[in-house]
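In this view, the complex is presented without one of its protein chains, the others remaining in place.
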Amino acid sequence: MDYSQFLAMRQEIGVLLVFLLVFLYDTFMPKKALNATAGFTAILFSIFTVASFVWGNVGTVDAFAGMYSTSPVCSMIKNILNVGVVIVLIQSVRWTNGDMMVVRRGEFYELLLVTLFGMYLMISARHFLLFVIGLESASLPLAAMVAMDKNRYESHEAAIKYILTAVFSSAIFMMGLSFVYGLAGSLYFEDIALQLGSQVDTLLVVALAFVIAGVGFKLSLVPFHLWTADVYQGAPTSVTSYLSVISKGAAAFAFLVILVQAFGQFYSAAWEWMLYALIILTITVGNLFAIRQKNMKRFLAFSSISQAGYIMLGVVGCNEMGLAAMMYYILVYIFSNLAAFGVIGAIENQTGKVDMTDYNGLSKTNPWLACAMMLAMFSLAGIPPFAGFFSKFFIFTSAINQGSIAIYVLVLIALINTIASLYYYLLVVKAMYISPEEPQIATFRSALSERLGLWICVGGVIALGIVSFFYDAILEATANSPMFAFIG
Amino acid sequence: MEPVIPIIILALPLTMFLVLGLFGHKMSHPLAGVLGTAGMGVTMVLAYITAFTYFFSGNPEFIDADAHTRLQSIIFNVDWLAFTDSLVLRLGFLLDPISALLLVVITTISFMVHLYSNGYMRDHHGVWEKGFQRFYAFLSLFSFSMLGLVVATNIFQMYIFWELVGASSYLLIGFYYTKPSAVSASKKAFIVTRFADLGFLLGILVLSAYTGTFNFTDFTSTEVAEGVYRVSEGTAEGIRAMIQNSAAPMFMGASVLTWALVLIFMGGMGKSAMMPLHIWLPDAMEGPTPVSALIHAATMVVAGVYLVARLFPLYLMEEAALNIIVVVGALTALYAAMVACTQIDIKRVLAFSTISQIAFMMVSLGVARPEFHHGLGYMASMFHLFTHAMFKALLFLCAGALIHAIGSNDYTAMHGLRKHMPITHITFLIGCLAIAGIIPFAGFFSKDEILTATMGHSMLWYVWMSLVAGLTAFYMFRLYYLIFWWKEHKVPEGHHAPHDQPWTMTLPLVILAVVSCFAGFVPFGNLVTWNGEEMFDSVSFFTNFKALDWSVASISLAVAVVAILIATAMYKKENPLPAKMKNALPALWRWCHHRFYWDELYMFITHKIIFGCISKPIAWFDRHIVDGTMDGIAYVVQRSSYAIRSLQSGNIQRYVWVYLIGALLLGAVTAICLM
Amino acid sequence: MFSNILIYFVIIPLLMLAGFALCRNDKQIRAVAVIGSTILIAMSVWLLVDYLALRQAGETAEMLFTGSWEWFGPLNICLAVGVDGVSIAMILLSSIIVFAGSFASWKIDDARHFFMWLLLLSTGVFGFFISIDLFTMFMFYEVALIPMYLLIGVWGTGRKEYSAMKLTLMLMGGSAFLMLSLIGIYYHSAPEGGQLTWNILEIAKNDAISQGWQYFLFPMCFVGFGVLGAMFPFHTWSPDGHACAPTAVSMLHAGVLMKLGGYGCFRVAMYLMPQAANDLAWIFLILTGISVVYGAFSACVQTDLKYINAYSSVSHCGMVLFAILMINTTAMTGAIMQMLSHGLMTALFFALIGMIYGRTHTRDIRLMGGLMKIMPFLGVGYVIAGMASLGLPGLSGFVAEMTIFVGSFEAGMKDFLAGAGSLRLVFTVIACASIVITAVYILRVVGKLLFGPVQDEHHLQLTDATWWERLSVITLVVSVAAIGCFPNFFESLIKFTFSPELFRAIGL
Partner (left out) sequence: MEITMLYYLIPSLIMFCCGVYGFITRRNMIAILISLELMLNSVDINFAVFNRFLFPGELEGMFFTLFAIGIAAAETALAIAIIINVFRVSEKIDVRDVNKMKF
């Protein structure tokens, strides 16, 4: 066996290394030093992130007989996720330093890093066995993380909902896989594509539907999304923010990889239309639910559902442009959503309040927090000059590249939905800025880590769009990707 | 002619307006009055110089001495707004007989009114009227607009100033803006004329769209030299041919030219208060009396007549249009005269008399034909315009003096004033004689020529108009007697007896009275004719007198005298005869007194139909249907959000159930679609 | 990049924005606002003079001062700028209104944030007018829209939350259609195999949008911009929005922002898709023709000053779109003139209404009266604005409307004589009729509000305009009069824009 193959996995190995160091730190350091676990992890991971940017890209390499594959695109999406994780880590410092978390501080970070590792595998897997391992290691530890808030009942309820539906979903997913295996005789993506030919039969369609359902669960596409809101609401805010951006970003990419690499030739025959239906449902239902939410975390859960629909628009285009637009969207979405969760977390940590009505008049008492929240909302709603506008515009542009009238209709529906989404994002702005009621939250100064996290997010929200470097870099990484060879 | 003086004629009033308007409130009252009056005086002198130069200099720009034909001369013409390459809106100065005539009339009356207002616009104790400076500013604005109107070189320039005179009329009628009646009168005047202007505008659009020009000279004249034109029927015929040869020469059974001319005439009807667009003029008497004299008697209201006269060669091309003018004019003349017989407010009587007299001019234009005495009707119309301006301004200014002295508009508060206000009495009497058409006062000659022209056209209209002339004499003398005779004047307790007004007010009366006595002798036939050709070979003071057709003149004179006698019998001394008359024909009296209920009809149309049946439903529709749809969409979204909330039931088993169904449906529907 | 003057129209508002953030008190904020907006006016005048000088020198390019800097290279998105007469007119209009608006909001609460949002809005407006790249144009368009929400929501009056939300959502609804059609245009911007582009000039030159696609994209584009241009039946945001907005915002919104709609229809929809514009004009002619009279009739029975003016804006802006659809040089010139004219006079109206409301605390005309006596300056200003609105010669409304009517009638006659139906002609006549209705509602307001006896004793104690209010009003009145008195200057400035390019495809 050629052990140099492991070099291709250097990003995964990096994550494992960080995990190991954190684990060792948590296990062997004296109790006093454990207060610094959070900072230690954040710094360590930041170093890893930088290193990964510098040395992570090894070009297009297949390893382990093609089960694992990395390419500039894969390394780019991993780097993007790393950036998000850095922000999550920074934002979570205050929460993990709380009294309740004293004994579990280390666990949180270890679990988080394991899930990240799982997501890396999902991204790089070119074989369904590896993919399933990645998927499960990305979702099972999350259940434990969701349940981390031991004293809150909601946290447990969220965890039970998550674990049961997740296992159900993976059962369905694997059922689908078993059919695929029966039809193709292999679990390699490429082999599947080669073996299946272009003949579509009913069993394959059902298998495909099950596979889509399984991954759609991670992405929380409607109608596989029902766990999302409850889990987001119940989980600790840091976990929610992690769940909503990182896990979603990884799943979106993996989804695209599976669809185009394993089932690429059925694009126009089968799953193009499935995606249309799912996108329309996801965006619309997500928006409809978001409209009347009062709990901020639940509200953002539904907003993230509809955002997932927009992310999927990058998949239907099925070309490099779409891939780039999707990755860019994920990047921007990470910053915007984490800014929102950063504010929610800061306020929750200080006052324990998470209702929208609690935000009334926030601009008077905490103008900076309110401003950060407003920018996040504008960016999520796609208002220029914030990054969200650019990502939305590019994802629509890439979708329309496909050129059929149907895609125009699809994009039009998505665009009309942006009006509804603008409505509920503006509701938050309205509560903070316009509502005449007495402010519910007294003026306070948030922790340094929270402020740092917010500044990074706000900086990203403003700069990511206007500075074209980021988009160009992503597009460069995706250029000439061989991924779309099977799109017929 | 150098354009310097014409430019000053236009620029001076405009400057006065700006100066008085912007800085007036910082000036003392007398300064503003003197400034305004002096400015107008200078303008008047310059206008006289211009007119004199035009008529009598013999300059080849102005007269073709060999053909004894007066020419049209464009003094200057600057591009103001180029719609297209050919349709260019220019501001210019066209000097021809009628514009020269109007320059004189406008500046004269305007100056008189400026002068007169110095006295009128303050009370007996010498306290100035509030907004005195503003008043002068508006007067200047009006003078500017009116002058710009008459010297217009193209129909669009005329439209511009047409609008401007409308606006200044609005401002002046509403001068006493705290008085609700004045406000509503001004509003009414503006809106009614605006409605008429819509017709005018459409007429212009039609005409210009077919002919590709706005210029009057392109419609009616041929160029004889650079900037000098001669009225020619041939050009008008060319226009008619151009329209007839176009792809769509007819519209709804009438020729496009007729439509255009009638639409343009509609604008004239509005400004000149022809029935049924006359209703604003009686109400316009809410303005200060000098304003009524200037705008609503002498100048602005004849703009309609002027407009038709300006395009007269074109109107000649369409018999139908001229017939409409005659019918409208004749009906209006009779209607206004009948109503004037029953009004109590002296200004309203004068207002209706104005309507009636303008209708005379219209009829005269309508019946004018080149084949009858070189277009006598046209000349008569302009002649009447001139004389009427003088004596009607005189009458209004007299009325102003009376109102100023008495403090009321109703003759019931006057009676028997002849001893108290002798100068006013005499001048008013001269005015009455002039309008009644008694030789040798001004009105006699002009009216006589109108009747002659009418007779030349149709016997029916001749009889009709003679009757109206008789009515005119009757109601004017009715007014005269009721003001100055009827019974002794009773001075209310604690008031001074009425007396003649200060010289600033009396002097204009005297001047105008003198003019009214002699204006009839101006040899108009040699000055103003439809095509500029002189009517007489030589002229003297008695030219008009000599040219009288006595068969007509004696009849009209007789009619006037009889009418005056009847009025004398009825109104000289207090007697029950008028009341008996009124009771004998109650319905007629009531209809006349209520002006045939035109106002009520308009009220009904505007309030009930336009506001009630159009605006309100539209506003309702907008709020409830259009806006309601938008709100409705939001409502539906909100409702559907609630309707599907049970999907998120919180129950894990329901969740996976939905999940499973979703996955199966996704597969099944796709599979079915593929088969 | 920084050698191009146009860029500074975006940079200066942004600098002002930064300046507001640094200011320490209201005085400094006002100083920054005044200095900045004066610089903007100076720059627009400079631009105007420069432009005319270049034209005089025989420059015949469609757009001058062009520049293009790559932004998102792979998508060929550039920051492309360039102006022609129309854009310059709009830039001039915007800077005048920003200037007047700054003075009109002299004493606003929380001036720092107010001005920051206002200047963000202005940035969007200026950016929109200088852009010739569809992407940047659209971006600036949206930048201009969103500050409205907070400006109305925070500083507004009445049902401000509802109105602000409605306004924002409806306008964003329009821009949803717009975005789709712009992306569609991008994908058809070049012939098969050519380099796709967002640049308007290049798209027009390529002329590669097929007829079918034009039919598909044009209505969306026109409706998208038409919503902002208050086209029936998408106008209902306007009355509510204006009624609740603070003074300067109403001024800017009605004065400039609504012009974005007309400008966009002209610059994008008509210019890039002339074939569809010609063939589908009838649909929008009917809608805009309805707008014209409908708005005017609605205004007749309103009792709230701002509602009256908002409906009047519907009518006047309807006229803009109406004229653009005539596809006739004269009418289109008139449309641009009308944009200028309406922008200035409606800003004047809203400024005055705001000032009056600030004193009487009511906008219901039934509760006011005789204000002319109490506040003559504002009263005279209002009368002038009213006269401009009803088309008095010498003020801006007249020249604009007359140009539109002459042009439309010409276009209508052309259709009629060519046997192509009389729709244009009929609607021209209907639109002409609006001048009467306009007179009705304007005089109704003037009569009730300013004239007649004083309705409310308390009003007798009110004061006339302060110096900053006077300055604001005078600026606008002078501008209105300048256009009204020297129309040829503006007309020739605008007219050159209508190059044969625009009419080429439809054989005009």
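Of note:
Letters A, B and C name the chains as they come in the text, with residue numbers starting at 1 for each one.
Here, contacts are C-beta pairs under 8 Å (C-beta built on N, C-alpha and C of every residue); 3 or more make two chains touch, one makes a residue touch a chain.
All values reported here derive from a predicted model rather than from experimental measurement.
Remark: the absent chain touches shown chains A, B in the intact complex. From the set A:Lys78, A:Arg126 or A:Lys161, the residue in touch with the chain omitted from the display is A:Lys161, counting the whole complex.
Residue A:Ala143 is the one among A:Ala38, A:Met76 or A:Ala143 that touches the chain not shown. Touch with the chain that is not drawn comes from one residue among B:Met242, B:Val637, B:Leu660 or B:Leu674, which is B:Leu660. The omitted chain makes contact with just one of the residues A:Leu129, A:Leu194, A:Val467 or A:Ala485: A:Leu129.
For chain B, the residues touching the chain absent from view are 645-646, 648-653, 656-657, 660. Contact between chain A and the absent chain runs through residues 128-129, 132-133, 136, 140, 143-144, 147, 150, 153-154, 156-161, 163-164, 166-168, 170-172, 174-175, 177-179, 181-182, 185-187, 229-230, 233-234, 298.
The working rule: only the chains that are shown with their structure count from here on.
Distance between Cα centroids is largest for the pairing of chain C with A.
Look at where the CA atoms of chain A average out and do the same for chain B: the two points lie 78 Å apart. A straight line joining the Cα centres of chain A and chain C is 42 Å long. Each of residues 169 in chain C touches at least two other chains. With touch defined as above, chain A holds no residue shared between interfaces to two or more other chains.
The residues of chain A lying in touch with chain C in their complex are 321, 324, 378, 383-385, 389, 393-394, 396-397, 400-401, 403, 405, 408, 411-412, 415-416, 418-419, 422-423, 426, 429-430, 433-434, 468, 471-472, 475.
Per the touch definition, chain B reaches chain A in the complex via residues 637-638, 640-642, 644-645, 647-648, 650, 652, 654-656, 658-664, 666-671, 673-674. Across the complex, chain A is touched by residues 71-75, 135, 138-140, 142-143, 146, 149-150, 153-154, 160-161, 164-165, 168-169, 172-173, 176-177, 179-180, 183-184, 186-187, 216 of chain C.
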